[in-house]
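Dumping the structure here so I can ask a few things about it.
Only one protein chain is missing from this complex, and each of the others stays in its spot.
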Amino acid sequence: MKVKIVETTLNPWQEVEDYQQEAIALRGKFGATNIFIGTMRDFNEGDEVTAMTLEHYAGMTEKQLENIIKEAMQQWDVLDVLIVHRVGELLPNQPIVLVAVWTSHRGDAFDASRYIMEALKTKAPFWKKETLVNGSRWVDKNTDGYKKS
Amino acid sequence: MKVKIVETTLNPWQEVEDYQQEAIALRGKFGATNIFIGTMRDFNEGDEVTAMTLEHYAGMTEKQLENIIKEAMQQWDVLDVLIVHRVGELLPNQPIVLVAVWTSHRGDAFDASRYIMEALKTKAPFWKKETLVNGSRWVDKNTDGYKKS
Amino acid sequence: MSIKVRYFASLKENLAKSEDIVDSQKNMTVADVWLLANPDKIISENTLAAVNMDYVALTQAVNAGDEVAFFPPVTGG
Partner (left out) sequence: MSIKVRYFASLKENLAKSEDIVDSQKNMTVADVWLLANPDKIISENTLAAVNMDYVALTQAVNAGDEVAFFPPVTGG
């Protein structure tokens, strides 16, 4: 398993491909991979967003994300997990977060991936500040992501 | 949306990257991407599997997969879907299927991706024949993928 | 009327054929098509049927020019 915080552009496909390439122990053993990617949108709460700054608590983020992976591995049959999270200055259409989960069976991959994303949103110390056309604002809380729009 | 059946090696990262690159309308609009990849394992039902042949009903596969995407789009707020499925001769560790779903919010991405995979397993006319060390056998039914092992 | 019949996967192997063409003067259901094509073989209860690439029940009526397919449970993904 691996947790990585990056300050430059996050290329999710390259990250997953590279990680899987090196994970020799996985070869032939995993039947399912679930990947979630969160990407910056160009609007939020009805306003155009031109850029975003992601602050984090270095050290605590890694500690919390590693705990979350361990919790997922206790609940589901998970072979491996990769989490990559962007910090610093972002532009719309750039990836913010990547969660990749490798399992033998697909149910565990879907369940563990979703669990990790929800736990990350609740526990990992990252904070978003949005740049609007006029000024900037901190995002004060995460949306639940499941409400019907 | 796109449904694609491929007879040569399926590179899921390249497929998703290429598709997203061309999907200009998605830029800045999607906040969540969920991707599921099914990969051939080197064992099944307690036996070593050295290769696999995937047969399909050309035409019906595409029709059924397109229906499944429409069903998902009726149930969740889905911006775009890509399904790529391998047919022909496969070796262990090679990807069999890719499902990618783009949405505004993460709940829809997880739900729609899972729905599409389950529906694909039930309705898309593909059949697996496994090559074992001694002979070969048709896979007679899909595992439910959610049972606790 | 003339109906094209297709078989897939283990069913194709068991029947040792991938296609049939059946002709009848009468209206037929999918079950009738099977019987005409395979008079000495009872259709297995887990066999699936499709007409023009949509799943159907064995009681479904067929029309001239239809493509009828029989196959075992699908195992893709």
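In this document, chain identifiers A, B and C correspond to the written order of the chains, with residue numbering beginning at 1 in each.
What we mean here is this: a contact is a pair of C-beta atoms (placed from the backbone, for glycine too) under 8 Å apart; a residue touches a chain by one contact, two chains touch by 3 or more.
Quantities reported herein were computed from a predicted structural model and do not represent experimental measurements.
Every shown chain touched by the omitted chain in the complete complex is listed here: A.
For the chain missing from the display, the contacting residue among A:T50, A:Q75 or A:T122 is A:T122, taking the whole complex into account. Although one chain is not displayed, chain A still touches it through residues 38, 54-57, 59-61, 63-64, 85, 96-97, 117, 120-129, 138-142.
The rule is simple: only the chains that are shown with their structure count from here on.
Centroids of chain B and chain C (each the mean of its C-alpha atoms) stand 27 Å apart.
The centroid of the Cα atoms in chain A and the matching centroid in chain B are 22 Å apart.
Mean C-alpha positions place chain A and chain C at a centre distance of 48 Å. Residues of chain C in contact with at least two other chains: none. In chain B, the residues that reach two or more other chains under the touch definition are 38, 117.
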